[in-house]
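One chain of protein is taken out of this complex; the other chains stay put.
Labels for the chains are A, B and C, by order of writing; each one numbers its residues from 1.
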Amino acid sequence: MRILAHHPGVEVVLATSREYVGKPVHCVHFNLRGVYRDLKFSELSVDAVLKNCDAVFLALPHGVSLNYVPKFYETGLLVVDLSADFRLKDPGAYKAWYGFEHPYPDLLRKAVYGLPEIHRGELRGAKLVALPGCNATAAIISLIPVVKAGLVDTERILVDVKAGSSEAGSRLSPADHHPERSGCIRPYEASGHRHAAEVEQELSIVAGKSVRVSMVPHAVGSVRGVLASSHVWLLEDIEELDVLRLYASTYRNEPFVRIVYKAPPGAPDPKYVVGSNYVDVGFALEKRVMRLTAFAAIDNLVKGAAGQAVQAFNIAVGFEETTGLKTIPLKPV
Amino acid sequence: MRILAHHPGVEVVLATSREYVGKPVHCVHFNLRGVYRDLKFSELSVDAVLKNCDAVFLALPHGVSLNYVPKFYETGLLVVDLSADFRLKDPGAYKAWYGFEHPYPDLLRKAVYGLPEIHRGELRGAKLVALPGCNATAAIISLIPVVKAGLVDTERILVDVKAGSSEAGSRLSPADHHPERSGCIRPYEASGHRHAAEVEQELSIVAGKSVRVSMVPHAVGSVRGVLASSHVWLLEDIEELDVLRLYASTYRNEPFVRIVYKAPPGAPDPKYVVGSNYVDVGFALEKRVMRLTAFAAIDNLVKGAAGQAVQAFNIAVGFEETTGLKTIPLKPV
Amino acid sequence: MRILAHHPGVEVVLATSREYVGKPVHCVHFNLRGVYRDLKFSELSVDAVLKNCDAVFLALPHGVSLNYVPKFYETGLLVVDLSADFRLKDPGAYKAWYGFEHPYPDLLRKAVYGLPEIHRGELRGAKLVALPGCNATAAIISLIPVVKAGLVDTERILVDVKAGSSEAGSRLSPADHHPERSGCIRPYEASGHRHAAEVEQELSIVAGKSVRVSMVPHAVGSVRGVLASSHVWLLEDIEELDVLRLYASTYRNEPFVRIVYKAPPGAPDPKYVVGSNYVDVGFALEKRVMRLTAFAAIDNLVKGAAGQAVQAFNIAVGFEETTGLKTIPLKPV
Partner (left out) sequence: MRILAHHPGVEVVLATSREYVGKPVHCVHFNLRGVYRDLKFSELSVDAVLKNCDAVFLALPHGVSLNYVPKFYETGLLVVDLSADFRLKDPGAYKAWYGFEHPYPDLLRKAVYGLPEIHRGELRGAKLVALPGCNATAAIISLIPVVKAGLVDTERILVDVKAGSSEAGSRLSPADHHPERSGCIRPYEASGHRHAAEVEQELSIVAGKSVRVSMVPHAVGSVRGVLASSHVWLLEDIEELDVLRLYASTYRNEPFVRIVYKAPPGAPDPKYVVGSNYVDVGFALEKRVMRLTAFAAIDNLVKGAAGQAVQAFNIAVGFEETTGLKTIPLKPV
């Protein structure tokens, strides 16, 4: 809603909530005081949405979203779904990674995975966008150039993720209680992190063959930001400048990808994309051991969620892709 | 420069630096990558400024700025000076608070103290704006309503300030080395903090008589943000709702002042204005002891510096006051 | 339990909990792994305590503790109560500040307020110790010298407190959820903070007359530590060195009070007492406005709670006062 407030092509007419029905939006998200003066949260009513909206953004929990998406989709509304419920193409993968039988396997085929860096063409005119997860976004974008070029061992891709506390959402938990979370460096879901499923799916498309990806996320003490450090093993010798050329040419026309190489800040750091839709990408090559690490830094709530949602929405509708998304990061922050 | 980048009435044509001459701006302020693509830092040349610019923002150290301001001012250029060199009207005050004899006492009279909440009228068409200090901005705005109403003992005003590390600037110092600064709660300049001079000057204008202000700043572990907790003693009994009415009526038409009362976040917290030009204002009344604390929270680098500079510039030039300043704060951040 | 683990005169034989009955202590407080290997939490049973213990530390919520204290007290057990339930001498004060009629007014008279810096003599042989609150501890210790000397206006004492998140305890709350609490500077209970009641009581003892104290606490983004900035108005002119002498002579023999004056760290900062029972005390004098600010920095969980409990216990039992409390703070931390 922060991003849409200044979007010239959008009017926010409905905001729904289970918890805050009847409350002014700015009393819950008080950063929006002075911006949304009258809008109040209402209950989610499919009818009200259909009557008042041309597009809907769904930020529901995994497994809940799939109860609503079909209803909106079949009426021709543009649906941007931020949950995981329509990200995977293979219905069997839901059983394996999420533990349930997917009830709408046909809709999985119709959904477009909302990563413009891979699916920009399909996004144009799309009616159902399944938005990538934040860790997945960083992991995939870091690796597209080298995977596409066939440079790396696709059986042994290891993505070590570091993430701020906002990734865990606003639900209270002992692990995210300030005294426990502050200053932590704590691995979590270190075996079988679910985002690996979508990273494998997307990098397999990029590679033109099946790839395997293992992810190890870590909670750190910042609030916003994700850094993916994607460690891969090279199949053949390559020079650093050739890797740079690969990244530069892959992302030359991407409005939100910035290559970080040698010049400050030296390597991607999510601190310097906070609040923006940028993804900063870089790499380090250690030829001695034939190892390359690709880095991607995003704001998990912008390029990793709401910002990317608006970017995909802009493409789907036909707006200029960067509309509403030109916020420049703060420095320092 | 972040704020001016999207200002429709401004083109940044020159950026000067002693340290970074010849370097692209985005290599120093790398949050600006992708925004200022070609602009490089040049040496400060008065001639170049006069030839190319209609207005100049000076962010020079105290005591340095006054060497340049007269040169720009006499040519009719609009000068917005972020230093303390032209904030005080009384030349003697420079001797007392800053330890030097002010060489341009006549210019002190011509400078307008750049706080729109007090000097909006004088700012229109002004040619020399002396921008308030960050701690001073928060202190003054917190207290205007009760001082103007004559409610408080103006001999015993105590402003307890808490400030993030960006207030100290980019110069390295042991006190701001991360391991020492992180998590600190550290009083500094606890006797005779210089911002008290300008707060006394401005609140005396508001009160219509001489007031005395004592300030005690504390360094805390955040990066951006200042909270002024202005403790005052009431001269007469007053009800909480009457204080609220006073604040609401004083600031009703201020585009950047938001009153925080009971609704979340409950009290002003600079965390929720970071990146924006807002100043969140609130108060607490303890009738038992006839004490009132007025709070004001700002981003020290926006409403406390660059944002207020652009706001004052907008007024001086005749642009809509909020131009370029509509950034909505992030939550959480 | 961390402190008692290495206390040569203590064996921890029982640890009770409502929530964790049956769990090994080190599974809940996992910093204690390798220290308490076999001890498990049990339910609070008065009989079990009476049968197995010579002393009991109660860390129960306000209003709950008073149900247990009398039972332990009447059997002659030494009771160190960390709640507020026996801190105030005047039963009427419980009605005014805590909203309930105190059921044991006679016990209030028998309890010793567990601040050794004021009550060391009474603590010797005491059977019921009411441990001070953390904010109160810092406030009182900062002010004893000047209040005792009759230097300040005792009608207008204002204590501005800054506190880390551990002060709020381990109970989850939206305000202490990491994304919201991190980097905050947020006033809370800014009118009528309850600790003012005990500070008034104790400083009145020190002053030999009734004093009034107003407290304004602020939540900041650190985890441990409280800084009290106690702002007072001087009744007469005094030199800085005389204030220093006052502090030095008052605290000369206190094992845990360290005076901070000019030498690094320049002023008390709780960062540099974390983990220790020290209280660092300092002051700033601004003669121009006749204002003095006294500072005291403590670790709220040590000198503000468990450490002071052990210090009071040591005195009550007759152990050397510093036993178990010689931990040196870390730097940096």
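Here is the rule we go by: a contact is a pair of C-beta atoms (placed from the backbone, for glycine too) under 8 Å apart; a residue touches a chain by one contact, two chains touch by 3 or more.
Since the structure is predicted, the reported quantities are computational estimates derived from the model, not experimental observations.
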item: Residue among A:Asp90, A:Glu122 or A:Glu180 that touches the chain left out of view; value: A:Glu180
item: Chain not shown: contacting residue from B:Gly9, B:Pro103 or B:Pro179; value: B:Pro179
item: Per the touch definition above, residue among C:Leu14, C:Val35 or C:Leu172 touching the missing chain; value: C:Val35
item: On subunit B, residues whose C-beta touches the chain left out of the figure; value: 164-166, 170, 172-174, 176-179, 181-183, 221-223
item: Absent-chain interface as seen on subunit C, which is shown; value: 2, 5-6, 27-35, 166, 223-224, 258, 263-265, 272, 274-275, 278, 301, 326-333
item: Interface with the unshown chain - residue positions in subunit A; value: 155-156, 158, 160, 162, 164, 179-180, 182-188, 190-192, 212-214, 216, 218, 220-223, 225, 227, 229, 231, 233, 265-271, 282, 284-286, 288-289, 291, 293, 295, 297, 332-333
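Note that only the chains that are shown with their structure count from here on.
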item: Residues within subunit C bordering two or more other chains; value: 164, 179, 182-183, 221-223
